[in-house]
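The full complex has more chains than appear here; those shown keep their coordinates.
Per-chain numbering from 1; labels A, B, C and D assigned in written order.
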Amino acid sequence: MYHHIKQLMYTVRVGTPDPHFGNMLLEQFGGANGELAAAMQYSVQGLNCDDPERKDLLMDIGTEELSHLEVVGTLARMHLKPLKHKRGAAIADPMIAIAGGGGAALYNSMGDPWTADYLKITGELDVDLRSNIAAEARAKIVYERLIDFCEDPESIDALKFLMTREITHMQAFTAALVSMGKPEFSIGKIPPTPGLVSQYFNDSTGVGDLGETDARGPWNTGGQWEVVEAPAFQELRNQWAGTRETGNGHQQKRVPAQSASKKPAPKKRTA
Amino acid sequence: MYHHIKQLMYTVRVGTPDPHFGNMLLEQFGGANGELAAAMQYSVQGLNCDDPERKDLLMDIGTEELSHLEVVGTLARMHLKPLKHKRGAAIADPMIAIAGGGGAALYNSMGDPWTADYLKITGELDVDLRSNIAAEARAKIVYERLIDFCEDPESIDALKFLMTREITHMQAFTAALVSMGKPEFSIGKIPPTPGLVSQYFNDSTGVGDLGETDARGPWNTGGQWEVVEAPAFQELRNQWAGTRETGNGHQQKRVPAQSASKKPAPKKRTA
Amino acid sequence: MYHHIKQLMYTVRVGTPDPHFGNMLLEQFGGANGELAAAMQYSVQGLNCDDPERKDLLMDIGTEELSHLEVVGTLARMHLKPLKHKRGAAIADPMIAIAGGGGAALYNSMGDPWTADYLKITGELDVDLRSNIAAEARAKIVYERLIDFCEDPESIDALKFLMTREITHMQAFTAALVSMGKPEFSIGKIPPTPGLVSQYFNDSTGVGDLGETDARGPWNTGGQWEVVEAPAFQELRNQWAGTRETGNGHQQKRVPAQSASKKPAPKKRTA
Amino acid sequence: MYHHIKQLMYTVRVGTPDPHFGNMLLEQFGGANGELAAAMQYSVQGLNCDDPERKDLLMDIGTEELSHLEVVGTLARMHLKPLKHKRGAAIADPMIAIAGGGGAALYNSMGDPWTADYLKITGELDVDLRSNIAAEARAKIVYERLIDFCEDPESIDALKFLMTREITHMQAFTAALVSMGKPEFSIGKIPPTPGLVSQYFNDSTGVGDLGETDARGPWNTGGQWEVVEAPAFQELRNQWAGTRETGNGHQQKRVPAQSASKKPAPKKRTA
């Protein structure tokens, strides 16, 4: 059950309304990484959650995001109000001006309607917590960019409040994930295929005109990693050399896995 | 520049086509967590990336996902083929049957068209890597569920190949994030507000009929955490006690932050 | 500011989960006339509202709809739970089964993502109240149909609770509209053009094979009404008679309005 | 069966094309409250309608809206034409300029494609008439705002014609609803639960910084109304007082309805 109190979680004030900035603020009202998306992602996860403790966490933060929605909507409303009557302002967002009467609406800064396709909900708790950590990181950087574009000090104060809370939530979701005690890359119940899971496919090769590299790093070198040089390229070379045995599907099957077991020298590098 | 080789990354075979399973497979062809979403998320991140080494990583995996798209699409095609001519099968996905002629199409299992709203791309590299880690975790669990619903052993083999690769990518993106050397909760450049960032708002309280708890855990207890008991509840209590000073916006401003500095006893708990 | 209490507004119980009915329930969770649509329509109207009294009304009901969202989502969750593990059940909504893990999600019964395009918000208070009255009438009939399709007595009890509340809200919105004291067909500030406003254009004529009539009723007969017999037909007759003066745009301008002032006998009927 | 006559229902003329205004006009061509939405809502309702007299009404007005679509599209076309060749104009709507060649298109002023999600059709005649009354009210206010932003006198004349017709339709739909003779709040066949239907839940309380009130009015006072003070708040108070009996779901069931029958003094107000 929800209750609403007629007080914002953060009191907003605006000096001079800035219609273009009001339009930008809609990113966090009705946009992909905005407050409704956060509120719904966590609240719906919470509604479906079977872990009572982390369900509480999801409901706590989901509810806080509803309060944030109200804060950012009120701020947007203040900046958008001139759209209703001033044609110069209306150009910042004609749909808000003409159809919406200058009010905040659940559309983003380019007028796209909020859609549940923004949400990432799988019902697998640790997976959902990872989605939430990423969502909070995205929301944080979006608020930072809004602050960079904002010229009104009091609006900036409100945005800093909201931005800070995203980091709070990112920390809480991370703690909740860690406390589940699952091995780092263990998702669900079916284990990945050994050997294959350690192969790094080098599918993009060459050096670009702007210095793009075919790089090595801890994501393909050292530890478990075994690099499989471009699976498709390997095939190309065979064709070039006339060695491909067409139609022998079985031999081609699991090319990378087989190449791993055979470990032909020129095809891969080990750290 | 891309090149295509007429060979699947994993050769697929299907015993008896299973139209309903073919429809389910579309989740990974044209669905929210599917292979086109993965291919586009990483490739577009890569296209925009200014870090040449991680750009290579993004392009490697983005390209591999295109090859996965081809594998899962070919598998779906085999299971969906009866839809074109058999009415009993067509009911599994009438749009595929009638408009699509029984072919794989970029729609999910409920017929929603693939949309770029599925993608999470901010242009902030470490944020995008977090989104990618979460995306791979989601894709893994989706493949696992498909395997659970699949009755065809050879289809299961192909799905295990694809499922395993998601873990590989999850590991690679994690290594790439860690190797950036950023502090764990440092996103962007503007730091969060000290004090406020450590407050946990207890916005959902009480005990539910099914034993839902108002829980404590490492996400709100110990370390930095300070619990602010329901900000709205606090206000309600004041109203109930007749102590709220209406209109005194300044005093209400940043209620949580102020309560933090004042630390009134009944409002919060410290671990 | 919002607060959440871990108790449903109406405690739901389910005997035997009914996956197809669970899918149907999604109409009121993530569907066009569902509880999120209601919650957002009223809450966003309220956020933008300048009339403090009716703003309170909008916030009261908008908040109640959030509690309804939780009730209907919990009910849907109970009926959908078998989708996660039983393939026979999964066919009722494969996206929920595979991507959503059998949880309630903000999609309708055909899998369409909830979209802000469902909302009707203009920022003109009396217009918005009319949209709300219509929205509540729609929600009522949808609950009635769900009840008709439901075989579980306890689910029916919960649906009757929710259905009843829609009528309550319809009454409240009607009272709020009436109490504004505006003349019945006065919208905004610019008055309609006299004469033209009283013309009924008979644009669909003839008698259909199933007895469809070219009818008269209080919507085109009596009082103010003046019927203009098919404007296009009038033109056709002139062409047929060779009397149309091509290119005489001014004469053609406002054909209906002019016909009103000239009142040529065969063109209209007066009650 | 439809026939088209090569004459507009209202002859449009434009002095100086105004690209930004042309873009705004798209709200009524391909927007949520525009003429295609009106034409399709009424025509599809009419197609499904079993009441032959009101079916005629729906077809009359549905067809008239098609003629309006042609008028507003022609007007938009005139204002948008410079987009095709002038880059300065193209910025008003680059999609129309580049993809559409400067023609009117079924998108709104922010470029969103027209979608059937705009339509409100339930197949319950009196409910649909309410949706139509609201739709006409919305369309009227949108035309009024367009007139306010329009600087071309002849365009204003055309918009006033269209605006007036919305009031005509609003009157006709209202007459059609009234003539059905249904009790005012009787929707469908299942009656609402007595007692519960008369309870007003006060879910938003307190006084806001800008003077937002917890108001009383004819929507919650007098007549049938019984106010239930915040259901969630009530629970909070019990928790605060230590009186809540956890787990006693049955007692909690239908909290509001029960509170109605018990009528505890402090929880509700009667007028």
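Basically, a contact is a pair of C-beta atoms (placed from the backbone, for glycine too) under 8 Å apart; a residue touches a chain by one contact, two chains touch by 3 or more.
No experiment lies behind these values; they were computed from the predicted model shown.
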Given 4 visible subunits, total identical subunits the whole complex contains: 6
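Following the convention adopted for this analysis, only the chains that are shown with their structure count from here on.
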Between subunit B and its twin subunit C, rotation from the CA superposition, multiple of 5 degrees: 120
Interface residue overlap between copies subunit C and subunit D, same or different (over half shared): same
For subunit A paired with subunit B, centre-to-centre distance based on mean C-alpha positions, whole Å: 7
Whole-Å gap between the CA centroids of subunit B and subunit D: 34
Contacts with 2+ other chains: residues of subunit B: 32-33, 112, 141-142, 203-207, 209, 211-214, 231-233, 235-236, 249, 252
Subunit C residues touching subunit D - in the complex, by the definition given at the top: 3-5, 7, 9-11, 32-33, 46, 52-57, 59-64, 67, 112, 115, 117-118, 120, 122, 124, 126-127, 130-131, 133-134, 137-138, 140-142, 144, 147, 160-161, 163-168, 170-176, 178-179, 184-185, 187-190, 192-193, 196-204, 211-220, 224, 231-232, 235-236, 249-250, 252-257
For the subunit A and subunit C complex, residues of the former touching the latter: 1-9, 30, 36, 40, 44-45, 47-48, 56, 59-60, 62-63, 66-67, 70, 73-74, 77, 84, 99-107, 113-117, 119, 121-124
Touch list for subunit B against partner subunit C, complex: 20, 23-24, 27, 31-33, 108-112, 141-142, 145-146, 148-149, 203-209, 212-214, 230-233, 235-236
